Structure formats: structure tokens, C-alpha cells
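Removed from the display is one protein chain of the complex; every other protein chain stays in position.
This part shows subunit A:
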Amino acid sequence: MTEPRLYRRIRRRELHRSRSGATVVTLVVVALLAALIGTECALAALGRPPLLIAPGRLLGLAVSGSAITETAGAVVALLGAVALLLALLPGRRSRHSLAHDRLAVVVDDAVIAGALLRDARRSAALAPDRVAASVSRRRASVRLTPTSGIPIDVAAVRESADSLLAELGASPSVRAVVDIASKGEVGS
């Protein structure tokens, strides 16, 4: 496998959940249930007394329509729906990959937010606690709280954030949105 193809594969695997944990938990439950049912069936076939419940009685209980079986049915259906969602949803992680010619780079969104924060502080000349940044899949939002009476050059902040994002080359691509609090704060 050539390096670009290998890197593509690595990046894709890093940006999505493996679902191994969910699968292992599911299979543990399935194995325990199967072991119980199998044991009871084997005991019944040999004419031995059941461990917990004879298979015939279990089957009778299942079609009886009592409150217990209905509750159990609801719980089982719900767990099944959760497993189906885990199987079908894309399972994206809050990460982006960055363009690089030597490394496969995968960065948590919080780190990209931190880089934008640092950049916005400098371009807006604000104290650290006046800037907040967050990154979602397609959007990076930078929120600034100006010092009362001192205007902020929004265009410059946006341009600086966009050029940082372009330099990083995040994939999926991210667009910067800059918000300025309508009320400033007094002091530095």
C-alpha cells in the first residue's frame, strides 16, 4: 500500500469510532443469553431439571402477554434500536485531519479551537478571557467581548482566523464565524 493511500486509511479510521467497545459489550450479552438458553435446552433434552427456567415455560411466558414480558419486550426493543443506530450512524469523532506532506495529522477540535483562540487574541488585541472559540464539523466560531468604548476590527479577526484555517488545511473544511458581544466590558 502506498503512503498516500495508507495515510488516507489512517485518517479515516482516526476520524470515526471503531464501535469495538459497543460490539464487545453486545457480544458478551449475546454469548451469556445463548449460553443460558443452550444449557436449558440441553438439560431439557436430557430430561434433567432446569437451572433457572425450562425452555417450554420460557416460550409460554413469552407469548403470555403479562406485564413482565411487555416490559422486557420494550427494553429489548430499545436496546436493539440503540445497536441499530450505532451500526448505521457515521460515528464521527470531534476531530479534523490537517493537510501535511510527511505526516498523517489528526487533531481534536478543542485543539483547533485553542489555535483559533490564540490567533483571535492577537488579531483583536484582547485579554485571554475575552475570547472564546469552538469548532464543530464545518464551522469554527470565535466570540469576542470587546472592552467598552474600544471597537474591534471584525474583518481583520475573521481574515486572520480564515487564513489560519487555510494554513492548517483542516478536513472536512471549516469556515470561521466571528461574533462580537453587543455589550462590552469595562477594564482591560
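Convention: contacts are C-beta pairs under 8 Å (C-beta built on N, C-alpha and C of every residue); 3 or more make two chains touch, one makes a residue touch a chain; residues count from 1.
Rule of thumb we're sticking to: contacts and distances are computed from a predicted model.
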Protein name, per the UniProt record, of whichever chain is missing from view ("Cobalt ECF transporter T component CbiQ", "Succinate dehydrogenase/fumarate reductase iron-sulfur subunit", "Cbb3-type cytochrome c oxidase subunit II" or "Alkaline shock response membrane anchor protein AmaP"): "Alkaline shock response membrane anchor protein AmaP"
Which residue of A:77, A:125, A:156 or A:177 touches the chain not shown here: A:77
Interface with the undisplayed chain - residues on subunit A: 1, 3, 6-7, 9-10, 13-14, 16, 18-20, 22-24, 26-28, 30-31, 34-35, 37-39, 41-42, 44-45, 54-57, 59-60, 62-65, 69-70, 72-88, 94, 98, 100, 102-115, 117-118, 121, 128-129, 131-136, 164, 167-168
